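I have a structure here, written as structure tokens, and I will follow up with some questions on it.
The other protein chains are all here in position, but one chain of the complex has been omitted.
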Amino acid sequence: MSRDGRNFTSDNVTGVAPAIIEAILAANRGRVPSYGGDPITQRLTALAAAVFETEVTIFPVATGTAANALALATLVPPYGSVIAYDMAHIVTDECGAPEFFSGGAKLLGLPAAHGTIRPEQLGPLFATAAAAGVHAVQPGAISLTQATECGTLYSLTAIAEIAGVAKRHGLRMHMDGARLANAIARLGCSPAEATWKAGIEVLSLGATKNGALAAEAVVFFDRDLARGFAERRKRAGHLFSKQRFVSAQLEAYFTDGLWLANAAHANGLADRLAAGLAALPGVSLTHAVEANEIFAVLPDRMIDGLVADGFGFYRWPAEGGQGIRLVTAFDSDDEDVDAFLATAGRHAEAASPGQGRARKAG
Amino acid sequence: MSRDGRNFTSDNVTGVAPAIIEAILAANRGRVPSYGGDPITQRLTALAAAVFETEVTIFPVATGTAANALALATLVPPYGSVIAYDMAHIVTDECGAPEFFSGGAKLLGLPAAHGTIRPEQLGPLFATAAAAGVHAVQPGAISLTQATECGTLYSLTAIAEIAGVAKRHGLRMHMDGARLANAIARLGCSPAEATWKAGIEVLSLGATKNGALAAEAVVFFDRDLARGFAERRKRAGHLFSKQRFVSAQLEAYFTDGLWLANAAHANGLADRLAAGLAALPGVSLTHAVEANEIFAVLPDRMIDGLVADGFGFYRWPAEGGQGIRLVTAFDSDDEDVDAFLATAGRHAEAASPGQGRARKAG
Amino acid sequence: MSRDGRNFTSDNVTGVAPAIIEAILAANRGRVPSYGGDPITQRLTALAAAVFETEVTIFPVATGTAANALALATLVPPYGSVIAYDMAHIVTDECGAPEFFSGGAKLLGLPAAHGTIRPEQLGPLFATAAAAGVHAVQPGAISLTQATECGTLYSLTAIAEIAGVAKRHGLRMHMDGARLANAIARLGCSPAEATWKAGIEVLSLGATKNGALAAEAVVFFDRDLARGFAERRKRAGHLFSKQRFVSAQLEAYFTDGLWLANAAHANGLADRLAAGLAALPGVSLTHAVEANEIFAVLPDRMIDGLVADGFGFYRWPAEGGQGIRLVTAFDSDDEDVDAFLATAGRHAEAASPGQGRARKAG
Partner (left out) sequence: MSRDGRNFTSDNVTGVAPAIIEAILAANRGRVPSYGGDPITQRLTALAAAVFETEVTIFPVATGTAANALALATLVPPYGSVIAYDMAHIVTDECGAPEFFSGGAKLLGLPAAHGTIRPEQLGPLFATAAAAGVHAVQPGAISLTQATECGTLYSLTAIAEIAGVAKRHGLRMHMDGARLANAIARLGCSPAEATWKAGIEVLSLGATKNGALAAEAVVFFDRDLARGFAERRKRAGHLFSKQRFVSAQLEAYFTDGLWLANAAHANGLADRLAAGLAALPGVSLTHAVEANEIFAVLPDRMIDGLVADGFGFYRWPAEGGQGIRLVTAFDSDDEDVDAFLATAGRHAEAASPGQGRARKAG
């Protein structure tokens, strides 16, 4: 374990997976048409179709914010709105990118205890908007994050149920799949089942957090919906001249199941970390750990001790105490996790010996 | 010479320069803070300051369109306009990116025989705008492309003269330096002289065409002007989570004069290619060759022959005949150029034996 | 009382006050410079300065949505946000106008039991935004509605307190004064005390609901903040060629205290209506009645009866029963109010005789 392994801040502090670096190096041979006219980009559509078991239109881009904002701008008019969890990445962490790309559409945030909005929350929104008529922006799309910003998952049934409501009301279904691989690996379903078979029409698929250098993709399962996307991407400066290097990352990502293997690895370590933490006195998990993120409340002294010992993580608002977030990644290892747990355990004892003994006795 | 060397379409069909690939690989070690909190990005400001001999604020981005559009949106309000050559990249090749990023500012295109607008063209624009008052958008910035879209250069004096007019009228000076390295290498001036010393306040600096994978930079010489840029970049999806990989490219680009060496190499080959072409019967150069682009009118049969023999280039509108554009790059070599010239020469003879002989006899 | 007097739907179902119609007719003489170059518009600045006891820049526009959205777009950048009551008109009733005009700024809605946000709600917003840095839009302005959307008022102290917080954090203070006249009339303060003396920097002043045909004004107390407003107004199609007719309405509105007299009249009738309603069995007022709007919960049968008898009003979501909103206006009269109360009383008895008797006995 290197010193770096103590950094559980995010899965975006990682480097690039070996197979993806290899793909970049392999792409760096000779001259090819620019702006996506290259063979790798050309191949990518067929590969994505095979992965998702259906015809798709796929657009590689370099950041998740670009993927989300371009996708949403394609789905809703400037006078429309996007319904999402009120702490969704698109709502709180993209500096207004969806508003910018869409020309000022609104994000309607819904509260959710563990990151998953529920179909019964939608009805009142529709009723209010319908009553307001032209005075209010009208809902145009629903965006679900899978895995959620709380490290939890939507069940396929839950997605399908929301998609059903969306369809009845003429809304489009978008998925922010920044960590979709983690969700699929956990659910044990196929990529098709995780997305279009559950009613998702447009997917922002993440790769950067899961081993790529800078690669995401917008995947349209309903290809008619892609109208205007290519123009919007170019206009936003997100069509690369040396596009092959983005496409090559995605090709490697999909090849031999790398994406799912990387995600399963990270998930496994998150389970191990969560289990170890939960066993410590004074620690409670804020949300179920269903992907590669752990949200937990720890005793103050434990947090301070971990920081002092060089571990990295974000403080995270939590009810009932000092919350933190820990993220495992494709390149995390058992040693990293064990070191964290050992240190946390040591500070747990230091902090609350009596409580610790009581638990052991219990 | 590989088959690829026959591709003179653009300098963006190239791969990545070895030193830049090395820098990417070197950056791929361990975990570092994301979104530009990494050591490489931190170092870049000092390096840029050294290169430009002044304090700067530098923002790495991945595409030239992003660099230009973000820079211009920072300089002009939505109700302003940007003056540029009417065939400038920002006017014709960015699918309206400046309009999008600025919230609908206008581009005012000025005609220019060889890509360089002249100070005396500005007065009438200012007069018209002033007379129109609130009814017309007011000029807010001038954008000069160096080297120009015609492969020519602004002299430092010409830039300073335009900048003087701009200053007197309260306009900001932007440079689209997608091929600035080629200009500096040709002018034999310092980066400082090429930019802020001539009155440029904000620079879009290209690296992708000249050896990077995907790296450009927006450089603010007047750091107060950078206000809001960081937010606009994030909001546009152009702040990378693994930002170190963009910064690493720029670091290598500036190190040991790589950028200028690459550019000088491409310029030299352009000279050689231009000289060879100009000597062929029926060929005329459309513009002076002052960077790495050659615009020429060729006999139809010569063009057809070159295409048939596998050479790649763009047809380009030209007065008085069939125009083409040829671009040399950091990875072009003598063999590529000689092969092109030999083939062109062969088709020249085939196309016009009498003309050819006449020339020899002349 | 005409049949029309039964319409308590809103103060915007009214016609035009006689003095304002006279002003329009008077303005319709001869030819004058267009686009605000006319004498009436020229006079308006001095008149507004007198009314507000300070130098101002005033821009007449024709709708409240235009006034609010243009003002806010001038105050916050596209990557900023505006803090407001989460049921504020700008948030729920302008179809995304502030987002459109600002280029995609966000509205951050705060809950408020009776329409008035409180200073202590601001701190957490600032803390979250500061922690998020470039990832979140940064608060740029606070917009208070006076009178509020609940028909209540901010005290001058409450405004000043919020303005103090805003100032410390570098935010601008905007007031949506669609019903400011009603507030001033009730508070018994001067227009200056109601606005800039309490810390308001930019005011959207309503006149349409209070007697104008179509006239509002954006008033800048800090005239430097007006930069760009004239251009934004023109660009939005809100500079009228025959601008004199908008200005004439405002001139009449300010003259001889018409605006405050109209508002006081409407307030008085609202008091009378509220008092009468509150005395009926089964009726409860949702909010204090401090301007010209009454929000109340009524027995279902009473509501049905009023509707059947030709009275007009909006149903309004309310906790604990069937809510309605009633609005009085400059042209309402005692007869209208008494007719409403008599009818409501009749249905009260019909609906709940026992309850009615019980009350009388109590």
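Just a few scattered comments:
In order of appearance the chains are A, B and C, and numbering begins at 1 in each one.
In this section, contacts are C-beta pairs under 8 Å (C-beta built on N, C-alpha and C of every residue); 3 or more make two chains touch, one makes a residue touch a chain.
Bear in mind that the values here come from a model prediction, so they are computed numbers and not experimental data.
When the missing chain is restored to the complex, the residue among C:32, C:49 or C:158 that touches it is C:32. Annotation: of A:30, A:78, A:119 or A:257, A:78 touches the absent chain (contact as defined above). Across the entire complex, the residue among B:30, B:104, B:119 or B:228 in touch with the chain not shown is B:104. Residue B:92 is the one among B:92, B:284 or B:322 that touches the chain not shown.
Considering A:232, A:265, A:325 or A:347, the position touching the chain not shown turns out to be A:232 (whole complex). Although one chain is not shown, part of subunit C still touches it, namely residues 2-5, 7, 9-10, 12-16, 21, 24-25, 27-35, 61-67, 69-70, 94-97, 100, 208-209, 213-214, 231, 234-242, 245-246.
Mapped onto subunit B, the footprint of the missing chain covers residues 78-79, 81, 92-96, 99-100, 102-107, 132, 134-137.
Residues of subunit A in contact with the chain left out of this view: 35, 77-79, 103, 134-135, 137-138, 228, 230-235, 239.
Please note the rule applied: only the chains that are shown with their structure count from here on.
Relative to the whole-protein C-alpha centroid, the nearest chain centroid is that of A.
Both subunit A and subunit B derive from one sequence, and where they touch, over half of the residue numbers involved are common to the two copies.
Farthest from subunit C in terms of Cα centroid separation is B. Across the assembly, the chain pair joined by the most C-beta contact pairs is A-B. One inter-chain figure worth recording: subunit A and subunit C are separated by 42 Å, centre to centre, where each centre is the mean of the chain's CA atoms.
Taking each chain's centre as the average of its CA atoms, subunit B and subunit C sit 53 Å apart. Separation between the centroids of subunit A and subunit B, computed from CA atoms only, is 36 Å. Multi-chain contact residues of subunit A (touching two or more other chains) are listed as 94-96, 100.
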